[in-house]
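With one protein chain withheld, the remaining protein chains of the complex are depicted in position.
And then subunit A:
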Amino acid sequence: MAFFETHNISISFGGLRALERVSFEVNKGEVFSIIGPNGAGKTTIFNCINRYYNLDEGAFIFKDKNIAKVSPHVVADLGISRTFQNIELFKNATVIDNLLLGRHRHRRSNLFMEALFSPSVQRQEIESREKAEEVIDFLDLQAYRDQFVSGLPYGVQKTVELGRALAMEPELLLLDEPSSGMNMEEMEDLSFWITDIKEELGISFLLVEHNMRLVKEISDRVLALNFGVVIAQGTPNEVLGHPEVMKAYLGEEGASTAG
C-alpha cells in the first residue's frame, strides 16, 4: 500500500461538480504535484484532506488508515500539515509564536501543569523552542523572529507559513501554491528548501503549483486536473507535454508561465 492514497473522491457544491472520481497515490519521500487551471479543484482536494469539506464519496488512506471521516484536527495529529493559498497565519502573534503553535501536536502537558508552569512544562517549552529555532535557522527567519506576522512582507509570511508547517514535524506536507507572490530569489530558496526537506527529513510533499518551472524542477510525479477531472498523471515531462494538459492551459498560457 502506498503512503497516502486518494480513492475516487468526489464532491459537489450545489450543482457544481468540483471533483469527480479523483484518484492518486503519494509515495513516501516524494514530491507529488497537482497542476491545473484556475478553478480546477486543486485547493478543494486539500480542503477535503483537511476535513474542512465532507466528501460525497471516496476515501483518503494515510498510513493504512482511512482519514476521510475523522475530525479536522486529527488529520494534523496524524502527521499531515499544510500551508494555505491565501496565507492563514496567526496574525497577532509573533513569528516564533506561530512556529511554536506548529508544535502543538507534540505537547504532553495538561492545563493544570500549565497553570503552575511546572518543571515538565518548562522542559517542554524549551524543547519546542529548540525545534522552532532550528526551523528559523533553516528558513533564514532570524531577522523576523520576534516580529508580529501582520507587518511582514508577503513573501516572508509565506515562508513563515512553511516554517510553521515544518515545525509540526509532519510526514506529509501539503503546500498550496507556495511560490505565489514570491520574487525570483525567494522562489529559488523555496525550490532548494523543498528538495532539502525531502532528502534530509524524508517528508513527502503534495504540492499545488502554478509555476511550471518549479513543478518541473522539484516534482517526482505530476497530476493534471481540469474541471475536477484527472486529465493526466505521470512524470513531469509526460504530464507537462500531454496534449490534453496543453489544451487545458491554452488561453491562460501567458498567465500561468508568468505566474
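Definition applied: a residue touches a chain if its C-beta (ideal position, glycine included) is under 8 Å from a C-beta of that chain, and two chains touch if they have at least 3 such contacts; residues count from 1.
By definition in this document, contacts and distances are computed from a predicted model.
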Out of "Ferredoxin", "Fe-S cluster assembly protein SufD", "Cytochrome c oxidase subunit 1" or "Branched-chain amino acid ABC transporter permease", the chain not pictured bears the UniProt name "Branched-chain amino acid ABC transporter permease"
Sole residue of A:100, A:231 or A:245 that reaches the chain not shown, by the stated touch rule: A:100
Touching the hidden chain, out of A:95, A:168, A:212 or A:225, is A:168
So that we can see where the missing chain sits, which residues of subunit A does it touch? 50, 52, 71-77, 81-82, 84, 88-93, 97, 100-105, 107, 109, 111, 114-117, 121-122, 124-126, 129-130, 150-151, 164, 168
